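Report on the following structure.
With one protein chain held back, the other chains of the complex are shown just where they sit.
Then we have chain A:
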């Protein structure tokens, strides 16, 4: 269930003998199955055995082997896929020899088994995915078929995908189905979910198997939301021995889960990217996944779901087209490049190309995108032209229906008819054109289903059937992006749980398939819809909730609550963005005096702002102990889940109850909690996926996730957080030190620290001189530009185990330093870029050397505080 991380961990545990020693059995995917699917060589052999084709390829474990395979295949481009990696990390497409060697090196380093697959490129082939489930009785069902709009060459996580598959005849679909069933059996996933990816030649239907994931994947999450079949939940039941026919279909309740969902709508998923946060990396999509989130939308047709998905992305587009997009000003060369080379804005280039008169056939030949999708998109441009030619009051009711059925938002219609969104809405409602809501029921209406999982469409019959209960609408966080991840979803879910228990009907609205909030059983009712003013207003008009909670979904819903918004934009951040910095609770270095000031200011601020619920404040403290308020947000922040877990109180639940009128004394929560243990949060950064960008942190947030470590000592908590974040702290070896002038005064302390731990020190000339003056043994090494052998050579030769580099930020550093930092990343050598970080690392290594890591359950840390009692008290109070 835990994806690639869990799978790799399982392999390591088995290899180390821990599973055998403790008598622990792997259920679901067995070790041989994991190996057969993840080991590129074994997988190819397995496919050969069952007579399925894979692209011409070979497995290399050294660069030399890779080159010889490339020579055998004989032509570029070539795809490089490392074994056992997450999201295709370390892989890519090589168009020439030099590029090929670079990618292979990174791939070999990234692979858990130092193994990469070098594969003939099937660029231009169509890509399909099937989600498969098998039970212990060998019953196999297909949950969902997915067709990628982006043809082969783009990681499926970065592709725009559509479910169900649209351009397969029954014979072709059944062939893929047969193959999927054969593959899950041959690989030996005895029960649970798997994902199989195929490439299909559009010219003759030839099928090749690309890969198989013997686990739930992001596609399974998507497939679950797309069909209403909860793959992970079912997989869990299957792994303890249930068979599919013994489990009821979770939505219909009456029919069994041993069936294949039929859907009577179209689902589109569009990934969300953050290339702007990684300067230096090219916004090009390859087999290595780079998206940070995704939005999904359901509509009765492809056009409707596609337009809804585009506006769900929250990237400034109210749909596809009907906007003054930048690509319209591009010349043909630039436009064609954007059509040819997959990139996050390719769909907008398609729009511009159509607007400028390019034909479907030409766009197809440049992009290889299937003509079926292109023709559907072209019709949207025709509709826009039609709208442009008419005034708003010339549109009939039928016209309105036809346009809305193609997914156009009021904003788009306003743009095309030169009117305002409000005018469009009023006119539309005057003509009685309002959305209907259809239900997701896994069976295309064949059986009755009472699960209120809904999406909008402009149809005849509305199935929503709102109730007259006391109800609250909770707006979710929309697609994950940097700075707004699942932390906010945590808050939305907890709000929903708390309010539901307090007697409210909870209604969730969100567009992110990766979340728990969009599970149909998290809230009483779910609207899988874009979070825009129009879509939210439509739901409010229909549901008439007693309250709307915008506080928990991060920026997305807050933007919808205009009046508060202006205040929020006032950002004066300095240094490293709080989302990227590690943090510790309780604080480690803040003086009691400063803490008192912060407490008093925060309380005053909350009262003055009249905040009810959560508020997040960020402070800075100067070296002289002066406190500055940086930012205050009257909403849930990304630290709420961390703090809740650190202090043992469900803050999001409390906040939602407070907002429904319960007081803090009623909750029994009036005292600041000072835990006995230390919790450390560390950011997880995606730099290895973005070739070319520097890894130095700055005021722009770039982390895509976070981890937490808990211990009774700070050093232990920090060490655990580092390990969880994937930093393998060495216990001995050589440390490379290079400190800038600003931080050189801390050099002796850091140097001694590492010496005491038994590390050898190497340093560049300036740093080495200071250390020698302090009497600390050091071996000098050349900077990259000074000649060879230099620090880069030592890094490549495995002579450096950890690096401390504080950047000078000058021109030389942005060249020399960047190279070194990127290289350290490629070779997975931990790199520390702040003095505080170096101190904490020394403490952590010391702690790891002195005692083994102690593992306690989170509950063990809270024997004295029982949070659930408070909550129960609160719920009975409300």
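Odds and ends about this structure:
As a convention for this text, a residue touches a chain if its C-beta (ideal position, glycine included) is under 8 Å from a C-beta of that chain, and two chains touch if they have at least 3 such contacts; residues count from 1.
In the analysis below, contacts and distances are computed from a predicted model.
When the listed names "Ubiquitin-related modifier 1", "Carbamoyl phosphate synthase small chain, chloroplastic", "Methyltransferase type 11 domain-containing protein" or "Beta-adaptin-like protein" are checked against UniProt, the chain not shown comes out as "Carbamoyl phosphate synthase small chain, chloroplastic".
Of A:2, A:32 or A:256, it is A:256 that touches the chain left out of the display. When you scan A:69, A:110, A:141 or A:719 for touch with the missing chain, the hit is A:141. Listed residues A:375, A:422, A:663 or A:732: the one in touch with the omitted chain is A:375.
Only one residue in the set A:397, A:604, A:785 or A:828 touches the chain that does not appear here, and it is A:397.
Among A:84, A:198, A:278 or A:302, the one in contact with the hidden chain is A:302. Interface residues of chain A facing the missing partner chain: 137-139, 141-142, 145, 164, 166-175, 177-178, 202-205, 243-245, 255-256, 258-266, 300-302, 370-372, 375-376, 379, 382-383, 385-386, 388-390, 396-399, 401-402, 405, 432-436, 438, 443-448, 458-465, 541-542.
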